[in-house]
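For this view, one protein chain was removed and the others were kept in their places.
Here is chain A:
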Amino acid sequence: MTMPEHDELDLIAAEYVLGTLDPEEARAFQQRLVDDAAARTRLAAWEQRLARLGLDLEPVEPPAHVWEGVARHTGIARTESAVSSPAVAPAAAANDAPRVRRWRRLAMAASVAAVLLAGLAVYELPLWHEGATSAPSYASVIYDKPTGMSWLVTSTADGRKLSVEAMGDFNVPSGKMLRMWIKSANGKPELIGQLPHTRGHYTMPLSAKLRAQLGDHSEIMVSMEDTSRAGTTTPGGKLMWVAPVAHRTG
């Protein structure tokens, strides 16, 4: 029996939110979201439905350094490095039905227990975290308002590496690529390299020449170019975004 189209879309949205779609299906749905209002509506509805499950956990106060990291990465003032415990903390499921609790325990026992043991487990930290011990000296945020896509670009304190955090997936047509440039106040754009357009963390070395371009009045520029232009070192496509570079003191 064939499922009605609206149910099929609803299920894809549901499984996208749940996280069970395979990567190709998830990417296809992400692309559909760009210009399909019905898909966006269904996505939002499922986010609301399933997020209720997230309320069914006892709140846990995060360590203060998390807020400090947020402040550092957003560039906001850190006048209150440790945010005090909230007066309006979200509710815990204090009166949850015991049998539902049991289901969850069965379903989640392994992962919950793992919290206790996490200090013993050796996990590979995300690559970008390597830079956390040396504060970035420059940062820039590239933001595409129509899609909400953003990239956080930071340089390490010694200026030898550039880190790019792609906060989502951005649709780049076949045969095209995003190229990232650095331009000082009075200079011409110098090629940094291709800007990754799928969610993840990326690092690349910064040459001395590029480091010299990095400063308070420099800008990150991104162009959309034909892939056939790989190997060229001057911008030749459509200018997509220009983002100022800010000096970081934290």
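FYI, a contact is a pair of C-beta atoms (placed from the backbone, for glycine too) under 8 Å apart; a residue touches a chain by one contact, two chains touch by 3 or more; residues count from 1.
Everything that follows uses one rule, which is that contacts and distances are computed from a predicted model.
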From the options "Phosphoribosylformylglycinamidine synthase subunit PurL", "Putative RNA polymerase sigma factor (ECF family) protein", "Redoxin" or "Transport permease protein", the chain left out of the display has the UniProt protein name "Putative RNA polymerase sigma factor (ECF family) protein"
Can you tell me which of A:Leu9, A:Leu152 or A:Leu195 touches the chain that was removed from the display?
A:Leu152
If the hidden chain were put back, which of A:Thr20, A:Asn171, A:Ser207 or A:Thr234 would touch it?
A:Thr20
Residue positions on chain A contacting the omitted chain are 7, 10-11, 14-15, 17-20, 22-23, 44-63, 65-67, 69-70, 73-74, 76-77, 80, 83-97, 99-100, 103-119, 121, 123-126, 129, 141, 143, 148, 150, 152, 165, 167, 199-200
